[in-house]
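One protein chain omitted, others in place.
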Amino acid sequence: MRKKALAIISMIFGIMLIVTATAGCAPTGGQTSTQQPSTGSTDTGKTETPTTTAKPVELRVEVFDRGTPGQTPVDNNYWTKWIQENFGNPNNIKVTFVPCPRSQEVDTLNVWMATGDAPDICLTYDVATVYNYYKEGGLSDLTDALNQYGAQLKQYLGDDLLKYGVYGGRQYAIIAKRVIQANTGTFIRKDWLEKLGLPIPDTTDEFYQTLKAFKEKNPGNVDKVIPYAMTHDVDYVAYGFFQTFLEDVSDKDYYVKNRLFLPGWKEGARYLNKLYNEGLISPEFPLDRDGKMRDEDVIRGYAGSYGGNYDLALRNVPGHNTNLKKNFPDAEFIPIDPFTNIYSGKHRKELYDPTGIRMIVPKTSQAKVDAVIKYLNWMADPDVLFFLQFGEEGVHHTIVDGLPMLTQVEGEKMMPSLQNIDYTLIVNGIYLADATKRIKANAFSYPGNEHLFEDSYNLAIRDGYVNPGAGLIPTDADAKYGKVLDDKELEIYAKSITAKPEEFDAVWDSLIQEYLAAGGQEVLDQRAKLWDELRGN
Amino acid sequence: MRRNYLLYLFLVLPVAYFFIFKYVPMYGVTIAFKDYNMFLGIWKSPWNNFATFKEIFSMKEFFRAVKNTFFLNTLDLVAGFPAPIILAIILSELRNQTYKRISQTILYLPHFLSWIVIGSLTIQLFSAQSGLVNTLIEKLGFEPIPFLTEKTPWIITYTLSGVWQSAGWNAIIYLAAIAGINPELYEAATVDGAGRLRRIWHITLPCIKTTIIILLILNVGRIAQIGFDRPYAMGNYLVTDVSDVISTFVYRVGLRSGRFSTATAVGFFQSVVGMVFLITANYIAEKLGEQGIW
Partner (left out) sequence: MDSGIKSRIFDMILNVIVFFSVLVCLIPMLYVASVSLSSNSAILSRRVYIWPVELTFDSYRVVFADKTMIRSLLFTVVLTLVFTAMSMMMTILMAYPLSKKGLKGRNFFLLMVVITMYFSGGMIPDYILIKNLGLLNKVGALIFPGLISAFNMIVLKTFFSNLPESLEESALIDGANYLTILVRIVLPLSLPVLATLSLFYAVGRWNYFMDSLLYITDSKLYPIQLKLYQIVYNNMQPEISAIEGSIASNLLPESLKAASVMFCTIPILLVYPWLQKHFVQGIMIGSIKG
């Protein structure tokens, strides 16, 4: 009995020890245990001897992993090898890529920063995060390295752009260039207009009349007509209605008053309330949190028009035009720009600021700032950028009408992300040295809708402006209450627009009071103070 | 007892586990009492005592979130706790074994749907304009019911969808308990003339009583905790007054750009409250003569 007991116990412990040992060592796949992902090997058949005999500097660069099916490992593939060959070897730098799941970019970055594990180049789109790191003393100063090694980079990005990454007079973040600043657009059913013999609306009032005509006459002959399809993201998808009533204000006021408090903004909401009560807008828009209900209404032919991203109708996914045509072969959404401001007559709209992703160097990587800048500087070479974005001719792209058109590649040479955006850190969007070609090259991404692209783009930047407050460091109140207030704002739209017309003012005013009490007042005050400090009056 | 040394031996590894993986990192709780600076680290960040708590308690939205959490959780308990028990009993009373096995399997399937999926399903079913259920209701000549856009209907939809999602899965543990009942007890009762219902009442229920009580205590202890996915996926801006709970509150307020202190402080609050509830529930159970956790 005793022996058996001992035998069993030792067996159990033995098994657990073995499992522990193996679980703690090699992961399945027989890879030797290492804390860092495998480096990009330089096994390309070429024998490159480094130009110095000093030990190579190791540069760890963050790379987003989007989990694209069939992708090659983002930290060890054709592209990482090319980078090592063309940048790493000549400069005696060993470039290692550290994957980060795209969906967790901020969370993972926070944990890395907090535990000192962060790569030398970190990436994020979240401006408040960058500022927080700076405030807490977590970022390396890049100014000197930039001046010494970053001439090409500085020329490529330009001082105006780099300013977005300057805190306290020193450069703490490198800002990627955003090629396309077009933001919002509006689309309408061309075939419905033609059926009713209506012109393309060019003013807000004409647009309103068109919507009413859609509702009354049902040109599509469908069960349900939604003249203007809207989601819960009201200020974005229905931007035009607000822009119609906005008064001209000083740059400071525009920044401080942050939509809700701009003179005229409430009138835009009131107008939407009117339209809603006349049955011209998606009846359940507050439920549509991901745009799916609107997508369905569009594809089923119920929607007459809608607003959103400037290229939304053209995109392959959710495929508004593409799928709509499967149900109604003659139907098509075309871009329009009807909203005119009642004061200036302009088709004003907000554009994206010219910034893309932020690149930062944690304090723990202070010693690597030179290597970092050298890397980004190398990338600013137009030939490098072109190759990274478009690859080899005949393999990754073909030249059509003098413009490169990307082709789908599978296997070893595939791009894990479109145009290799995850490797071309310094630019967001297709970048061609020739400015006129830059925009046109985008049309290829919308198969079946190429003919609409240039119009979409041109209308989307017509009379456009960048928020004068873009690039200002976030105030403490913004960082603290930002998301709360964003949500509250959407609540205000949801409730006030769906209220009865005579109740609109009461609902709007009382919710605004709640907004102010939830931190809104602090934001207003702090923004005003910040503006005065940094920009004078 | 000499023999007890074996029992303590058994405990060595598990206790080591708890110590290493649960207690060693527990110093992180102190973030709730500090001005956490992620670059100074947890140890070196300065103390701010209860400043974070004061800040949270001064937010009106926090109390609304707490109220909603407790309210929704209590509803879940009232509606959702008995359902799996009843389901397990019904299933175990089924004659046809194949029917029983297949039903059991299908009934727990909803557990595998994420709330994101369920959220979009509910919109497709229950939206007042285009939902299938309301389309049917309209065809029958009635007014559509705003299941999702008004407060009380929303609460009902929220609760019932929770029951639907978890009843089948939670029934499994009760099925296991029922499986352990001695069939001779049933035979004896039948001989004594007891009908089906009486057998359930006098045998099945008492035999699984301990299981029910312990699960009840554990669930009461969870009353201050609430997941994020379900209220987030099911909620919308028209019902925030009832749908905003502690987890969604923390998501908005606490987690941006390293505001870990707020999130940790709220979590601490939930933990304290939850534990108080657990211990109280356990105490009540034991006073009533039942077996609790201890």
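Structural remarks
Just so it is clear, A and B label the chains in written order, and each chain counts residues from 1 on its own.
Just so we're on the same page, contacts are C-beta pairs under 8 Å (C-beta built on N, C-alpha and C of every residue); 3 or more make two chains touch, one makes a residue touch a chain.
Source: prediction; values computed, not measured.
Contact with the undisplayed chain is limited, among A:Ile421, A:Leu459 or A:Leu511, to A:Ile421. Of B:Phe18, B:Phe142 or B:Tyr283, it is B:Phe18 that touches the chain left out of the display.
For the options B:Val78, B:Leu136, B:Ala176 or B:Ile284, the residue in contact with the chain missing from this view is B:Ala176. The residue from A:Val106, A:Ala128, A:Leu146 or A:Ile180 that touches the chain not shown here is A:Ile180. Listed by residue number, the positions of subunit A touching the unshown chain are 1-2, 4-5, 8-9, 12, 16, 19-20, 22-25, 27-29, 31, 33-35, 37, 65-70, 73-74, 98-104, 107-108, 111, 114-115, 117, 125, 178-181, 290, 295-296, 299-300, 309, 311-312, 315-319, 322-323, 326-327, 352, 356-357, 408, 418-419, 421, 428-430, 442, 445. The chain not displayed touches subunit B at residues 3-4, 6-8, 10-11, 13-15, 17-18, 20-29, 31, 38, 42, 87, 90-95, 99, 101-114, 117, 121, 124, 130, 164, 168, 172-173, 175-184, 190, 193, 195-197, 210-211, 214-215, 218, 221, 260, 264, 267-268, 271-272, 274-275, 278, 291, 293-294.
Criterion: only the chains that are shown with their structure count from here on.
Each chain gets one centre point, the mean of its Cα atoms, and the points for subunit A and subunit B are 36 Å apart. Listed in rising order, the residues of subunit B touching subunit A in the complex are 9, 13, 37-41, 59-61, 120, 123, 127-130, 148-149, 236-238, 240, 251-253, 256-259.
Of all the residues in subunit A, the ones that touch subunit B in their complex are 9, 16, 106, 110, 113-114, 126, 128-129, 131-133, 136-138, 224, 232, 283-284, 286-287, 289-290, 292-293, 363, 479-484, 487, 490-491, 493-495, 498, 517-518.
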